[in-house]
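As you look at this complex, bear in mind that one protein chain is not there, while each of the others sits in place.
This part shows subunit A:
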Amino acid sequence: MTARTIAVVTAGLSQPSSTRLLADRLADATRTALGPDTVVEVIELRDTAVDVTNNLLTGFPSPKLKEVIDTVTHADGLIAVTPVFTASYSGMFKSFFDVLDKEALDGKPVLIAATGGTERHSLVLDFALRPLFAYLRAIPVATGVYAASSDWGSASATGTLQRRVERAAGELAAAVSVAPEAKASDELTSLPFEQLLAGEGF
């Protein structure tokens, strides 16, 4: 089996960002679970924020954004991490997934994760991120990881977070190892015209 590629999409806004910090931990744990030759590609959405907005307005990605979209589309697995904004994922996070082709994540294992100020927002994983990826026909793994400010604080709390990270990463690794290898899907395909004429395929 060739080395697996994991794309990490992180929507943190500040630098350094706790969202990125969580993303890196998830990526490291996934690499540990999958093996050292795993390729990890980290995408900071803040670097493509303007390109994403432009894509929403023009309908096509800039060359830079195209590269990012291809990375995500062709990865074997995805780690998606967003800060919680106004009771949900951030607008920048959603906008990025809005410009992907609607089939780009078909069948792709995804580890969902979020960061926020308090534990009270932790269900955002299940009422916001999980439905989004279910809609895109991705396969969110069972464990999502939510990190509140307090998780970064005490030794015992960090221990708890790390256990969640490792469990989720293990689930992602397991899903990626059994998933078929991701393939480039941008080739044009069409039905033979006789079938189109007969109204088949609609």
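Structure notes:
Note that in this section contacts are C-beta pairs under 8 Å (C-beta built on N, C-alpha and C of every residue); 3 or more make two chains touch, one makes a residue touch a chain; residues count from 1.
Keep in mind that, in the parts below, contacts and distances are computed from a predicted model.
In the listed set "LLM class flavin-dependent oxidoreductase", "Tat pathway signal protein", "Glycine cleavage system H protein" or "Phosphoribosylformylglycinamidine synthase subunit PurQ", the entry agreeing with the UniProt name of the missing subunit chain is "LLM class flavin-dependent oxidoreductase". Only one of the listed residues, A:P16, A:P36 or A:G59, touches the absent chain: A:G59.
Summarising the interface, subunit A meets the missing chain with residues 53-54, 57-60, 62-63, 186, 188-193, 196-197, 199, 202.
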